[in-house]
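Removed: one protein chain of the complex. Kept in place: all other protein chains.
Per-chain numbering from 1; labels A, B and C assigned in written order.
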Amino acid sequence: MSKISAADFVKAFQKAHPKAVKSIESTDPRRANLVVNNESFLDAAKSLRDNFGFLMPVSGGAIDYPDDNRIQMIYYLMHPSSRFMLTYRVDLNRDDPNMPSLTPVWEAMSFHEREAHEMFGIEFEDHPNMIPLLLPPEWKGGHPLLKDFKGEGKQ
Amino acid sequence: MMTEEQTIKRAFDNVPGSGAAYNLIDFIAGWSRKYSIWPIHFVTGCCSPEFMQVSGSRYDMERLGVLPFASVRQCDCIMVVGVVSRKMALRVKYLYDQMGDPKYVVAVGACPTGKGPFRDSYAVVAVDDYVPVDIYIPGCPPRPEAIIYGMMLLQEKIKKERRIGVKD
Amino acid sequence: MREPMIKPDVMRISWGPQHPMSGQTRILLDVDGERVHRIIADLGFTHRGIEKILENRTFFSGIIPVDRMAMVDTANMSIGYVTAIEKAAGIEVPERAKWIRTLVCEMSRINSHLYAFGLQAESTGYFPAVFLWTTVDREILLDLFEELTGARWSFNFFFPGGVHQDLPDGFREKVLKAVKYLRGRFKDYWGAMVENPLFENRCNGVAILEPKDALRLGATGPVLRGSGIDIDMRRDEPYDAYGDVEWEVITEDACDVMARTKVRFHEIGQALNIMEQIAQKIPDGPVKGRVNAFMRVPEGECISRVEAGRGELGFHLFTNGTGNPYRVKINSPTLRNMYVFERLAELNEVFIADIPVIINSIDPWYLDADR
Partner (left out) sequence: MNSNTLFAGTLTSLVQANQFSLLNIPSMIIEFLALNSKPLLQVLLLPGLGFILGFAIFAVWFERKFLARAMLRVGPYYCGGRSGVLQVFADFLKLFMKEIIIPASIDWPFFVAMPVFLSTIPSLALLLIPFDSNWVLWDVGSLSLPMFFAIMGISPLIPIFSGWASNNKYSFIGAWRVAYMYISGEISLVICAAGVAIMAGSMDLVKIVEAQRSMWFAVPQFIGFILFFLGIFIESERTPFDIPVAEVELVFGWRTEYSGILFGFTMMAEYVLFQAWTLMFVTLYLGGFNGPVIMGMPTASHIFWLLAKFMVLVVFIILLRCVFPRLRMDQMITLGWKYMTPLALLNLFFVIVMKMLGGV
C-alpha cells in the first residue's frame, strides 16, 4: 500500500467524493476528521477501504448531543502504512438513530457496533448478529451513555 | 440444613455423653475444615493479580492449606476477587448454590464490599446483596498481608463454628 | 446467547466465567469431538461503565477508575488518559517527569508481559515451575513500584502536568540492580519455555494469523507484531521520553502463538534496555508543574494513543469548557483482540486443548475490554 500523508488524503478524498463530504480536515499530521452525509455513508466507506487503503479498523463509538438533537457515530480507522488515524463520522437524528452497518465493510466493527447499539440505541441495518455486548441480556435500564440516562440498573 | 441437624441431635439427645460426642465431632470437623479451605478458581474483577501474588511464591497461601481448585463441586470457599458487575453477580449466586455445604464467601477488595471506586456506576453491585459474606477484606487491592490475615480470620471463624454441637 | 449453532450435531460448551482459564468472560465453543468449529466470546462480565463514570467526575478524579482498567498494566492505562487531558488543556510536562513516566510505564509493561508468560505457561499445563516463578519476579517490580509510588498495583501516580513524587534516594541503583537480575531470569524463562520441545509442540503453528487477516480483523499489540506488522504507538506517535531513548520495535514473522510469545520476550528485553538508559541518564529538574486540580478545559476534542502492554490504547476526549469531560471514548486493545480470537477458529484448525493457549497468546485483560 502506498504511503499518503493526512493532508494529501484530505485533498484526494474531497476530489473523489465531493458530494458525500460534509466536512473534512486534518489538524495534525497524524489525524484526519471526516464527516459525511447519511446517504453516501456506505459507499464512502467502501471507497475508503478499497481506494484509499484504510485496511485497519480500530474502533467505533458514538457521542450524544441532546442540544443539537443529534448523535454522532464515529469510526476510528487506521492507515497501516502511513500510520495516521481517520475519524470517520456521521450525524444521526437523535429521535430515530439508524444507519447502515459497516460490518460488511470492516468485519471487526461488529463488536463496536453492538456496543453502540446498547449504549446509544443506534439501529444498524444489516448487522449480522445484533446482541448485547457488554450489558446483561436482561438489562432494561435504557441506554447508559445517552446524556439523559439517569437510572442505575433495572427499572 | 438447620432442621436436619436438629433432628439428628434430638434422636440421640437422651443418651448420656452425647453432647460431648457431638462436641468432639465438631472439634474434628472444625480442625479439618480450618486447615483445608479450597477456594474456587474464579475471579470477578481486578484484584486477581494480587490474589495471584498471594497464592504465588512469596506469600504462599498454601501454607494455611488454601489450595485453589477448578470445579465448584470440590470447593468450600468463593473468594470474590474484585468488582462485581450485574452480569457477574448472578454467576456468583449460581456458584454459591452449586457448592457443597460447609461453604464460605470472602469478599476481597473495596468493590465487592461496597462499590469502591465505582460507587457511582450503573453496572456495579455489592456482592452481599446476592450471597452471604463471611469475611470482608478492604483495600484496592488489599495488600497480601491483609488477604492472608483475612483468611486467618476465616480460619478462626470456622474453628469456632458449632454445627451439631452445643452452641456457646 | 441467541446465536444459532453452525451445524446441528455439534456440542456447545460454555467456558467460563468460572473456569480455570477463562478469566472474567464466557466463551462458547461449538465442538465436534476435539475440533472447535466456532468460538463466540460473551463479554461484559466486568462492565463497570467507566465511560459514564468519567463524564461525572473531574479530570483528576477520573484518573482513579481509569487506573483500575488493567491492574497489571496500571501505568500504561493512566498515561493514555493523562496525555489526552494534557493535549486538550495544553499543559506542559517537565522533562524529568516525562522520563519518570517512561520508566514506570516500562516497568508496568514488564509486569504485564510477565503475567502473560505465567498464564501462557499455565495454559500448557506447565503450572508448577514457570507460572510461580513469574510471581516471584514480579515482586521485584512491585517492590520498586511500592517504593516509588506507595502502592503495589493501583498507584494513581501520573496526573496532568507531571508525576506525584520524584525518585527516592538510591532508586536508580535499585532499578539497575533489578534490570540485571531480571535479565538473568529471562534467560531461564527462555530456556524453560521457548526452547522446551514440548512447549514448542504446543505453540508452534497454532492459531496462525496471516498479516492481511491481522489488519482486516483489527489486531493490535503483540498479536499484530507477532504477525510481522510493525505498528507501535511508542514509535509512531512518540509520547513522553520514548523519542529520547534507544529501543526498537519487535516483530516476528511466524504469525503463530510462539511468535506472540517471542514478541513479548523481546519486548521485555527492550523494556529492560529503556529502564537502564533512564536510570543512567535521567535529566534533573522539577517533576510537576503548577496545575489546578479542578481545572476547566476549553471546548474541543483530542485523541491520545498509547501503547499499553496489550496493544494500542486510545482515549478520545471531548471537552465542553467545564470541569468534567463531556465524553470519553476508550478504544481498548483487548476488545479488538477478542474479535481476532473469535475468528481464529475459522482461520485455523483449532482443538479444545489449544483454546487456553490461544486465549493467553492474545493476552486478554477483560477489564479493559469491558470498561
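Quick note on the criterion: contacts are C-beta pairs under 8 Å (C-beta built on N, C-alpha and C of every residue); 3 or more make two chains touch, one makes a residue touch a chain.
Quick caveat: nothing in here was measured; it's all calculated off a predicted structure.
Under the touch definition stated at the start, the shown chains contacted by the missing one in the entire complex are B, C.
Only one residue in the set C:141, C:208 or C:352 touches the chain that does not appear here, and it is C:352. Contact with the chain that does not appear here is found for just one residue of B:56, B:82 or B:150, B:56. Residue in contact with the omitted chain (choice from C:20, C:211 or C:228): C:20. Against the chain not shown here, subunit B presents residues 28-29, 31-36, 56-58, 60, 62-65, 69-71, 73-74, 76, 98, 100-102. Along subunit C, the points of touch with the absent chain fall at residues 11, 13, 19-21, 31, 33-34, 121-129, 132-133, 136, 192, 196, 198-199, 201-202, 351-356.
We take it that only the chains that are shown with their structure count from here on.
Between the Cα centres of subunit B and subunit C there is a gap of 32 Å. Inter-chain centre distance (subunit A to subunit B, centres taken as mean C-alpha positions): 46 Å.
Multi-chain contact residues, meaning those touching two or more other chains, occur in subunit A at positions 135-136, 144, 149. In subunit C, the residues touching two or more other chains are 44, 47, 49, 52, 370. Considering their complex, residues 40-50, 52-53, 56-58, 70, 72, 82-83, 85, 87-88, 91, 95, 117-118, 120-124, 140-141, 143 of subunit B touch subunit C. For subunit A in complex with subunit B, the residues that touch the partner chain are 135-136, 139, 141, 144, 149, 151-153. Only residues 17-20, 23-24, 44-50, 52-53, 56-57, 64-65, 68, 70-72, 115, 118, 132-136, 138-139, 142, 152-154, 367, 370 of subunit C touch subunit B when the two sit together in their complex.
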